[in-house]
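Pasting a structure below so you can have a look.
With one protein chain held back, the other chains of the complex are shown just where they sit.
Moving on to chain A:
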């Protein structure tokens, strides 16, 4: 037993989960439901479901109209790079950058929300299964290392997490985007449906499907969560619990077991390694309020602090056994950082449909699954892998008045109706795992909690840049093929990180010499430590990763409990 002045009981648990976001919430739920006394360490404040102060406010009800003053904005030089967060309804969920500075060797936008629930409150909610096209990609291309798992290893876990999280969507029978256990889809509106039909006629293989999103479009069996009210104010937190978040979904389930202890304001510092047993025995934290150091102990540890923070904690845990960072026998810890590259797409105006409108603010539009490099016929010469699009169609609002000369009563009243239809699509592309895209510890520069800061050195390379050219031209080509007018395309550029899909830096693999984690997300050389957030990813695919984090986490947690029961851990 390990003692400190709080007494062994209060600091000793069966399991510790670091982080309470999408993957941490799942780890907590699964471990608690299996009967493990589980401590969740969350660096930010507690947020109970429903504790969403701005959720039902109309914009005119905000002090200062929700505007962020230039003075306030100065606290968010990095976070403000995601421009849509600069509103009082949302900004409080994001950190002030001085809380955790980092060094940008090359520009990297690191978006962080520190509170119970983490980015599960703030995510885009698109939820797509990976396919063997993704899991086999590295092996087939002969790059990086092979994933140690295939679709057959995770498909039942996708079933499992979809059934609990509640994912709306439409099965399309596509090999590159496997079908799932879906609630009814959020239907395409008139023009989105028109786009689907036109493309199916004019461009074979381009599928416009309703976005598969983690929203309840119908009551979910066994759940008290409410259905989507079509307010589209999701990022403020949903008082109806209509989209999946840790706060509304996994954490209440974990609490219901009586096995969960939540410790907010707990900044994980390092993993405590026990030389004799060859296991990790606990986690050292800094109390964010008192700045005191505390130690907590458990049989198994799940790292779900968010990609870069999980790796930071491992890097900050050197020992005689692991002088170069916890579990870093391979030298790959911190390497192979990935994100999705985006800010490329197209827009067009759509004639007609002026007698058609919609009711409700749908929090998702359409998705177009990958169509490049999925078979011999779609093979590209300039790049490997592929991309998908998210998009939507809508009727223009009053702001079109700004561009039109005029004044007076008649002029004013003509803006009372909606304008023409327009449609837009935005591509998200796969980024390859490059060894040299990496993070490292800046031991000379500490953060306010006394942890070393990170240096981030990451850039898009040739394959991504070549892919982006195709992402632009395909968008234009498809909008034109649908017969839409005023087609414009854009390629705005953007730093890695802005996709907020940071992945890699502690990759899974078969060989301990070239990877950090095994096929069960266990650290190769210390099997009672599991990393199941984005850090574990061996490649990035082109689809949103959160659903895969959920599936991989549930799978790893079940394996952990089995191994514990067999006394293998």
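As a working rule, a contact is a pair of C-beta atoms (placed from the backbone, for glycine too) under 8 Å apart; a residue touches a chain by one contact, two chains touch by 3 or more; residues count from 1.
Just so we're on the same page, contacts and distances are computed from a predicted model.
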The complex lacks one chain in this depiction; which UniProt name from "ABC transporter ATP-binding protein", "Hydrogenase-4 component F", "Regulatory LuxR family protein" or "Gluconate 2-dehydrogenase subunit 3 family protein" does that chain carry? "Gluconate 2-dehydrogenase subunit 3 family protein"
Touching the hidden chain, out of A:418, A:452, A:483 or A:512, is A:418
Residue touching the undisplayed chain, where the options are A:61, A:511 or A:562: A:61
Of the residues listed, A:54, A:79, A:176 or A:189, which one is in contact with the missing chain? A:189
Among A:103, A:155, A:171 or A:229, which residue is in touch with the absent chain? A:229
Spell out the interface residues on chain A facing the chain that's missing from view. 56, 58-62, 64-67, 69-70, 83-84, 87, 186-190, 192-193, 228-231, 347, 349, 354-362, 395, 397-409, 411-413, 415-419, 422, 424, 426, 486, 488
